[in-house]
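Could you have a look at this structure, given as structure tokens, before my questions?
One chain of protein is taken out of this complex; the other chains stay put.
The first chain written gets the first letter, and so on, giving A and B; residue counts start at 1 in each chain.
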Amino acid sequence: MAIAPAGALPRGCMPFTKLGVRQRTGCATIPRHSGTAGVEHDAMATEIRNIGKSVPRKEGREKVTGSARYVDDLTFPGMIHGITVRSPIARGKIREIHFGENIPWQEFAIVTAKDIPGKNCIALLIEDQPCLADEFVNHPEEPVVLLAHPDKYLLEEARRAVRVEVDPLPAVFSIEDSLARKHIIWGEDNIFKAFHVEKGDIDRAWNEAAFTVEGEYETGAQEQLYIEPQGMIAQAGPSLGVTVWGSLQCPYYVHKALVRLFGLPKEQVRVVQTETGGGFGGKEEYPSMIAGHAALLAWKSGKPVKIIYDRAEDMAATTKRHPSRTRIRTGVTRDGKFVAMEIDFTLDGGAYETLSPVVLSRGTIHAAGPYACPNIRIRSRVVATNAPPHGAFRGFGAPQSVFAMERHLDKVAAAVGLSPEELRRRNFIRQGEMLAVSQVVQEKVEMGKLLDRALELSGYHEKRARFSLENPLSSIKRGIGFAAFLHGAGFTGSGEEYLASEALVAVTRDGEVQVLAGSTEMGQGTNTVFAQIAADAIGLDCEQIEILQPDTSLVPNSGPTVASRTTMIVGKLVETGALNVKKTLIESGLLKATFTTAEFRKACAQYVETFGELRSLVKYQHPSDLHWDDSRYQGDAYGAYAWAVYVAEVSVDIRTAEVRVEDFVAVQEVGKVINPVLAAGQIEGGVAQGVGFALYENVVWQEGRMSNGQMTNYIMPTTMDVPKIRVYFEEIPYSRGPAGAKGIGELPLDGTAPAIANAISSATGIDVSEIPMTPEKLLELLGRPHA
Amino acid sequence: MPESAARIRVQCEINGVQVTLESYPMARLLDVLREQAGLTGTKEGCGEGECGACSIEMDGALVNSCLIPLLQAEGARIRTIEGVTNAGQLSGVQEAFLAQGGAQCGICTPGMVLAALNLLARIPNPSEDEIREGLSGNLCRCTGYTKIFASVVEACRLARRTT
Partner (left out) sequence: MRSFVPHYRLETPRSLTNALERMANEPNVWKPFAGGTDLMVLLEAGKLPHRQFLSIWKLAELRGVSVSPTHLTIGALTTYSDIRRNEHLSQEFPLLCRAAAETGSVATQNRGTLGGNIANASPAADSPPAMLVYDAELELVSTKGTRRVPFHGFWHGYKKLALREDELIARVHLPRSDNPWREYYRKVGTRRAQAISKVCLAGRARLEAGRVVDVRIALGSVAPIVLRAAQAERILENAALSPALIRSAQEALARDISPIDDIRSTARYRLRVAQNLLAEFCESITARL
């Protein structure tokens, strides 16, 4: 089994040290035994010391002092640098790879597809995406050649000197062209995946509608723009196996991909997550690609290889949010009740499948919103185009379909003659009613109450009245709008069962409690939340809980850090593991029911002395009352939903069509807030990303390539572009979440953009049906110059 | 290949210590700090002076180190994030960031802390607008800035308490 030999300890990696405040350290060397089977039992009532409190971030001190080690901060002895040569065009056959003059090529490690020991693919759902293009290229920036050299400057020069000559083939760049099968560029029909959801009898239901309202809505690509670019360091060789260290969200996804790429047994591949400077989904799939590249160069050169993308490369070559097009037709009775909802939802998936079917799935399931409607039809598909594959980005399909629905319903309200809020009120789903995929909502849900609270906190009615009086007199038009929505936590349907996640809780001889999970900290607070959960389960302070660095040679597979699942699903496993450990100590007679920290330490020492180790490996158990039918796409899609109403106030300067978000209120019901500062931080950050999605973040495409791939020209909000975001939580505990918690990470991306779009529409009378709603687009819609 | 420029040696003061740095004259100060001086707290986020992750103080002024050629660091007095912590003692700004949740993934944090310190050195009691403007060159993708504002306000409060 390949644990890195001692000499190869990366320099940035610190051994166990005891500091004043207990911190997460790296490179723990606990021998990996098969775990003791956890003793299952119901959650015991424990004293709440940490949950619900804003316990300071576990790794906060390293972050504010600049001592946290991200991948580019690490160096290894003998390490060289790697770089990627990419396709210059969108689609074609590679004719020749030309290595220019004036470069000492003999000093370089050079890798192409033929150097791949295993299968030339980045294994994910399927294996259609090559690690290095071999015969054909299917998108601009597709990786073709890898180079490595000790001199970073020379490496860049060398990249410029490699010319990949591609004979062009006709390419497809739009959803329309792909659906029209202008050219078949993937599979038989360009369609990665399609879904069809039916509820009730929609074809007949139109007869019951007094009003029928149609609309079409579009959302653009969005770049995740984590401030730390993608990066990996690899060590690899036939006797070493493959080890990678890097910025990533899902160590076991990378592990699986490397196993396939190299054709190695699982034990010979090791993946270690370094401190990660933001992910947001952008480091869910893509790290497997860059890890594969670094490892191939390491394998070829016999040296450790570091690849760090510069920003321009990162933006142009890696995944983005799937662009979307949605058509909705809604039938409403005279009383303003939904009687028919037909949704046609299409996503642009880019050149390879990657995770598109799952993005489509989430978007499809969330499309009809938190409403009760007896007759629903949703037809959806994700199609191929010759752009770099689109991928995971916080929200994962839901921001696209929720934007459409929440914009649409303001239009429906106007057509029906109801206020936007009254229309929602009359249709909000309640406990016992069915969502679009025929999931009966088991939990208590109070959307009406959330709406009331959000409208009150934002001063909605007073402002709406005031703005309608003031707007005609001013060139600054003000508006206020809201969105009502839900977000399912965890993997869809049988996904969690399929993932079969595990987490491990162990104690050391010194009485430190260790949590071993494959879940990654990337700023959202995983380390801290896990520590709080484990600490309260046992009855300790957070300082005594150590969260081990995710290292596939040490930690079990807890599933990917995505889908708003980490606190709710994996946190629950951690809670159970911690309870098991405590129970074992008590049942062994070494610990009483109540104890001091010193007594706990003593009991651990004695237990480990006598029995060798104390570990509880907990495996996810899918609740027996959740049923999902994959073939009919119906049933219990998610174990729990978070519910929300967001309100945005905007000002629009009609001279320049600039939109400013003046105030933002986010109200959500989330089960249980484990750490108020961290939870609010998630909502605030998500809202800011939603502001970008709605107003600023425009990807300019030129023949499938992002042409504005610099931070100067791809615009994310600065401190001057977002208001203070006001966040409010409600708590209706979810019985299966740790301390009742549900997932919240992606929620804010769903409701922010439609709330802003509705506010702009309210301010100007313009129908905002596409985002980003840039000033250029808005000015066109606003009309002639004003004198 | 054309001739290389001669490498240069530059004397400057970094975090109170005299150092000699050596590289090409147009080498980015960011790279020299990280790779030669071992000061990896200063980060690269964009390489074009937009994100502020590379912010340092040079002769008392906040600058983007990715845009400073090594030659121009000659004789400079430089402070990086490593120079903010004083013998293990956190500054008020750092304490405030910890207490208020101003850091999430942490990659923007060194630059943000320096920008905040620099702001408070110029304007000890900044208004909300002044805070926004002072930090407008530091991009954060995680926090939405709300808790960064709260951290700066808290830092002011802490500073008032100790003076």
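Here are a few things to note about the model shown:
Heads up, the rule we're going with is that a residue touches a chain if its C-beta (ideal position, glycine included) is under 8 Å from a C-beta of that chain, and two chains touch if they have at least 3 such contacts.
Keep in mind that this is a model prediction, so the values were computed, not measured.
Annotation: of B:G52, B:P110, B:P126 or B:G144, B:G52 touches the absent chain (contact as defined above).
Across B:C12, B:L39, B:L62 or B:A99, the residue that sits in touch with the chain not pictured is B:L62. Per the touch definition above, the residue from A:D310, A:E443, A:E599 or A:D767 contacting the chain not shown is A:D310.
Listed residues A:R430, A:R466 or A:R655: the one in touch with the omitted chain is A:R655.
Along chain A, the points of touch with the absent chain fall at residues 153-154, 156-157, 159-160, 310, 312-313, 475, 655-658, 660, 696, 700, 707-708, 710, 712-713, 715, 717-721, 775-776, 779-780, 785-787.
On the side of chain B, touch with the chain left out of the figure occurs at residues 2-5, 24-28, 47-50, 52, 55, 61-64, 66-69, 71-72, 74, 115, 118-119, 133-134, 136-138.
We adopt the following convention: only the chains that are shown with their structure count from here on.
Those residues of chain A lying in contact with chain B across their complex are 12, 54, 56-57, 59-70, 72-73, 102, 224-229, 275-280, 310-312, 522-525, 677-678, 680-681, 684-689, 710-712, 716, 718-720, 722, 724-725. Only residues 1, 34, 40-48, 50-51, 53, 80-82, 84-85, 90, 94, 97-110, 113, 131-133, 135-149 of chain B touch chain A when the two sit together in their complex.
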